[in-house]
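Note that one protein chain of the assembly has been removed; the remaining protein chains are unaltered in position.
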Amino acid sequence: MSLNLGNIIFKPTDQYHLNDISLNFEYGKMYTILGRTLSGKTTLLKTIAGLQTPDSGDIEFDGKDFLAIPVWERNVAMVYQQFINYPHLNVKQNIEFPLKQRKMDENLIEKEVSDAIQKVGLKGFESRKIQELSGGQQQRVALARSLAKKAKILLLDEPLVNLDYKLREGLREEFKKLFTGSEASQSIFIYASTDPLEAMQLNGDIIVIDEGKILQTGSAKEVFENPANAKVAEITNDPAMNLNKGKIENNKLILNNNIQFNLPGNLQTMSSGDYLVGIRATDLHLDNNGFDFKVDISEISGSETFLHLHNQDIKCVATIEEVKSYEVDENVKINFDLSKIYLFKESGELHYSPYNN
Amino acid sequence: MPKLYTFLKYFCVILWSCFVIAPFLWAISTSFKDFNSVTGGATYIPWLQFEPTLDGWSVLFKPGSQGGINIIGPYFNSVFVTFTASFISIALGTLAAYALSRYTFKAGFVQNNDITFFFISQRIMPPVVLSIPFFIFLSTLGLLDSLAGLILVYIVLLMPIAVWIMVDFFNRVPKEIDETALIDGCNPFQAFFKVVLPNSIPGMIVAGLFCIIFGWIDFFFAFILTFTNVQLLPVKIVALNSSITPWWSLSAAALVSVAPLIVVAFVVERFLSKGNLSGALK
Partner (left out) sequence: MAKIELTHIAHSYNPNDLNPIFALKEMSLSWADGGRYALLGPSGCGKTTMLNIMSGLVTPSHGKVMFDQKDVTRTITEERNIAQVFQFPVIYGTMSVYENLAFPLKCRQTPDDQIDKKVKEVAEILNLQDFLHNRAKGLTADQKQLISLGRGLVREDVAAILMDEPLTVIDPDLKFRLRRKLKEINAKYKTTLIYVTHDQNEAMTFADNIIVMDEGEVVQAGSPKDLFERPQTTFVGYFIGSPAMNLYECKVINSNQVSVGSNNFSVQTNLDSTNTSNLKLGIRSEYITVEQTSGPNTIHADIIEVEDFGNYKLITAQQDLIRIKAKVKREQEAPSEKVFLQFPAEHCCVYADNKLI
């Protein structure tokens, strides 16, 4: 029993919004659609919901042709980025709405609604008007309404992106708990996000999308450790993975005149040639025996510092595990953790990954 | 300093209120006067400066045979025509506005905005331009001098107002609300009636007000398109005029015709101030 998308194409203007998408979703699982803004995530969610009809392709759900079923009969639920609730109804009425529409039994409605309110932590707010609530609370109401429906497919389109930073952190944890309960096995959860950290925290299967095309699907661990190509490596890391042109020659890994390494053990079997060398920001360290880099700018995030560096034409970002300000053009010495190097072919495909050889 | 400011504030408001109420007070006082009180010199306060009579008022209720005009019939005609035409205009106009707001129309270079403008442009034309076409139109249909004919004409005149106001209102309700309603199990009609419409009540009330006012005060089309069978209030009141202008009955007539509008205004204002119209969306 699952949701299958086959060769979906959606091209409303002269650009593809969805370019030959085929995906398979199973019950009881959490899927994160990870991609940049305008990569097609929202369009994909809306197509599954039925709010947009693809130009060609088919969607099959539980063996039935989904495309033949209109939106209001599809039994899906969607939570938007902008907090969408019915403004003329109070919290309780908002959550009841889909259940009343379905003409469910009154007592059953009462039970489901109070369950949902409990789950999202809004007990006591039942008779409040939507306009009186804060952003976070409004989003919880939208979530409660989706949960109360017990829809088979629950779609979430970057639901936390418009909330305060700290609120986002808290709600993300709550989401995780909500989507892995025992009842969760009855539904498919699809969560769209631009933030790789969010995708990792949700720990479901990741679907990487860019410019309407699916670049890779796999478990969070798999996609993180073995990105299928350089583009995926960029999208699934924050800061983006450092990618620089380099070559293997005469048993050395060469990035530029200044930065060269003796070929480490794990790369001995690699043939000579030009490559795109990838290394994560966390795998670059401050090291007095390292190479000289000039600081372009330092960025501080909560608990660590990101240094944007360059050495001639080689640019990279290093994550330093402390909070420290660096001045522009300051010199620092950086070394590479060679056991974590990735090699991509010049076309971008993954050639060597430190986790899978 | 602040005290002076407050005093000035209240003073200006009271001054302006007097300015606004004065004509009404004048009309009320004039309606109780007779010929001499009006022509002799300016008189204001009843019993002190002149002897109030009910002449002006009684003329409005006497039938023509006794030298008066009976406004009761025309009064109800006006009410019926205005409210029916307004109601239908709003019903149709709101549906049209919703379509214009939510769906994309394109025929050649004509798009949604052009269609909306086309509706609004109907109100820009001077009414005189429409007089002959409407006359011929109703005559062909056999609806001259009939309530149905007049209602038809008023719908044509009032619907653009409804469309104009409601398109703007619907544009302010995010499309995502309709989508959520669809996802929650409503078909498009239910989505419109259960979700979008309740959030557009302020707009409908404003549109309603405009329609009622413009419909009620219309003299031109009522004059041209009705004669004996159907008489509307504005036309009937004009019939009061004779060689001697009867200021007293005219004042009474004016008050009587403005009264419903004032009642509507008060009712809506009470409704407004109760906060029922706070359909504000975040």
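Labels for the chains are A and B, by order of writing; each one numbers its residues from 1.
The definition used in the following text is that contacts are C-beta pairs under 8 Å (C-beta built on N, C-alpha and C of every residue); 3 or more make two chains touch, one makes a residue touch a chain.
Predicted, not measured: the structure shown is a model, and the values here were computed from it.
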Problem - Visible contact partners (per top-of-document touch definition) of the missing chain - result: A
Fill in the blank from the handout: Missing-chain contact, candidates A:L51, A:L178, A:A192 or A:A220, resolves to A:A220
Practice task
For the chain that's not shown, point to the residue among A:E126, A:D296 or A:E330 touching it.
Solution key: A:D296
Problem - Where the missing chain touches subunit A, by residue - result: 37, 134-135, 164-166, 169, 194, 196-197, 200-201, 203, 220-221, 224, 236-237, 280-282, 296-304, 308, 319, 321, 323-325, 328
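We adopt the following convention: only the chains that are shown with their structure count from here on.
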Fill in the blank from the handout: For the pair subunit A and subunit B, the C-alpha centroid-to-centroid distance in angstrom is 56
Handout entry: subunit B-facing residues of subunit A, complex
Key = 49-51, 70-74, 76-78, 80, 82-84, 86-88, 97-98, 101-102, 130-131, 135, 138, 145, 149
Handout entry: Of subunit B, residues touching subunit A in the complex
Key = 174, 176-177, 179-187, 190, 195, 198-199, 278-282
